[in-house]
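For this view, one protein chain was removed and the others were kept in their places.
Note that the chains take the letters A and B in the order they are written out, and that residue 1 is the start of every chain.
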Amino acid sequence: MENILNYIIAGLANGCIYSLVAIGFVLIYKSSGILNFAQGTIVILNAFVFYSFTIQLGIPMVIAILLTLAFGALLGFVIERFILDRLIGQPILAVIILTLAFSEFLKGIMNLGWGTDILSAPQLFPRGNITILNIVTLDYSRIAFLVITFFLIIIFAIFYNKTKIGLAMKATSDDTIAAGSVGIRVRRVFVVTWIISCITAAAGGILVTNVMGIHIQVAEIGFKAMAVALVGGLQSLPGIIIIGPAMGIIEFLSAAYLDPLVDGGMRDLVPFIILLIVLIFRPSGIFGWKHIERI
Amino acid sequence: MWRPSGLFHVNYSQEIAFVQTPFQWVMLVLGLFVTFALPLFIPLDALNFFIKAFITITAVLGLTLLTGNCGQISLGHTAFMAVGAFVGAPLLNQGVPLILCLIMAGLAGGIVGLIFGLPALRIKGFYLAFATLAAFYVIRFILIHYFGGVVGHNVPPPSILGFSFNSDFRIYYLIASTCFAMTYFTKNITRCKWGRAFIAIRDHDIAANTLGVNVYFYKLMAFFIGCFYAGVAGLVLSIYMGWASVDHYSLTNCIWYLGMIIVGGMHSISGAYLGVFFILGIEEMGIVIAPKLAELFPQLAGSMIGAVPIIFVGLVLVLFIMIEPRGLVHRWEIIKTSIRIFPFSN
Partner (left out) sequence: MKKEIQTANSSLAVDKVSLSFGKILVINNVSFQVYEGEILSIIGPNGAGKTSLLNCLSGFYQPDSGRITYKGQEITKIPIHRRASLGIGRTFQGLQLFPGMTVINNIMSGRHILMKTNFLQAFLHWPWVHREEIAHREVVEEIIDFLEMEAIRHELVGNLGYGLRKRVDLARALALEPKILIMDEPMAGMNMEEKEDMARFIIDIEEFKSIPIILVEHDMEVVMDISNRIMVLDWGNVIAEGKPEEIRTNPAVIKAYLGDADEEVNHY
């Protein structure tokens, strides 16, 4: 019983990161209709940059975090301005391959710059555990995950629903041309979404590598987050916020209870299996809605 | 294709013929002759490049049908290749004739492709791309855990009628013939009602449906056919490597394959050839340049060899899609048109 609870809490904390990264995707998808397959690579690139700032250059932690977020923002700006700008209205396959090829390119660069060893991330939170009622043991970093993600998501929700640029993003996602014709600067909206998306990726990268170590393979978190986004329903932010932690929990539970049956590896597989099942039976995702196609 | 002006078809049969003009006959015979005489003249390094190219073309032709013609994006293509290799390799080990092994590998790839193509009945675009990506991981997991994947299978040199394909030199002929046979099959599929049904589904599935095309059936068949090619190519690759291991069938390769069909202009056979040679050429350049860069930057030498080709191809693909998302063939058409209407082009 205690075990199960521990798995659930650990899964919950990990799943929050999925939600955080998934929000990055969904923002871009909602505004420009592009699903960014490179998101996971951007996450890990930011983590590497964070590593360089702290360990290699010895910059104090808080400043390093801010610098990394700034780097994320710059990256988003550059990607939107120089690459994605040309892709609006191109065939979907071109968009997909562009983001994937870009992701491979970044991986190559990271391979050159930081090598292939697993680097241990600078320690963000003091080590130690709290035990609640002798049942659940929580280490500080996981608690921090939960709290930080929670706050980021709230900030995000307020931004998206209450600010002017947030509304402009909503309008752009509904109809780019109409939004442009009522005076919304669509280009600026795209840039802002990319910047925000890459900042969330940076935040996710700093957090997730804190427990997983920094390694190019961590980029697969991007695919898992994408699975979360699709299972939740790409248009639905609440769906993603719910599905992320749920997926994390299922992952940890299956790692604990299914792995012995198939000698390992279930953790990385479960999100994809769930995704395939959901896509077959409810293609628009659990919280998504269907469009009626006009003929 | 390239038809001299003033030459018109006088019957419908000519228009769908594989070879349409005397010039094309000459080119075909010459091309086949050069391909088969090639190993006698070029060094082994270059031969290996061509072997790799022909294997890749076989796989990419499948994607041309599935993604280029039928519009179903598959990020699991290399996984289906692995399925072909993992089914074909044990059969080869047990002495099953090579041709039969190739067919079995193709069928295995095709059937697995068909199963993982099922989501395509309900989703398309980004969703399907991601579903096939998920399929990639699922298949990989199954192969590793239940079919001896990490270690893989040893593949003995196969033989036909006592002729053993036991050197790269000899394997080249096996691979080139497979590739050409598959090219011919691709042409056959595209020039009959099947090819039209595929394009109809890609361009407008609802309209295709009203014309009586059973969209579900043809989508699944597109997956079957495309993955049949993958299975065959996968086995051929494992024969060339002498070993079948999931590591030969990476996601990166699958991305390059899709990049190749974009470079080649998505839906033509000549485009597939063009794209494969273009991207593999870039990759080869990276492989050649990497050691020289490693000398220049000794502190990075460790990861240079692995990383530089990937950086090269990734960068070229990104730039290519940014500049010409419709591929080389499209650019070629524009050039052709501007030459034809010469003084009036801009």
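The working rule: a contact is a pair of C-beta atoms (placed from the backbone, for glycine too) under 8 Å apart; a residue touches a chain by one contact, two chains touch by 3 or more.
Owing to the predicted nature of the structure, the values given are computational and were not obtained by experimental measurement.
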For the chain that's not shown, point to the residue among B:Leu63, B:Val155 or B:Ala197 touching it. B:Ala197
For the chain left out of this view, which of B:Leu75, B:Leu91 or B:Met221 touches it? B:Met221
Where subunit B meets the left-out chain, the residues are 11-13, 16, 185, 187-189, 191-194, 196-197, 199-200, 202-204, 206-215, 221, 225, 267
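Operating definition for what follows: only the chains that are shown with their structure count from here on.
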Centroid of subunit A to centroid of subunit B, CA atoms only: how many Å? 32
Going by the contact rule at the top, pick out the subunit A residues touching subunit B in the complex. 29, 35, 37, 83, 86-87, 90-94, 96-98, 100-109, 111-112, 115-116, 223, 226-227, 230, 262-263, 265, 268-269, 272-273, 275-276, 279-280, 283, 293, 295
Complex contact set, residues of subunit B against subunit A: 67, 73, 75, 116, 118-119, 122-123, 125-127, 129-131, 133-135, 137-138, 141, 144-145, 206, 252, 255, 258-259, 262, 266, 300, 302-304, 306-308, 310-311, 313-315, 317-318, 321-322, 325-326
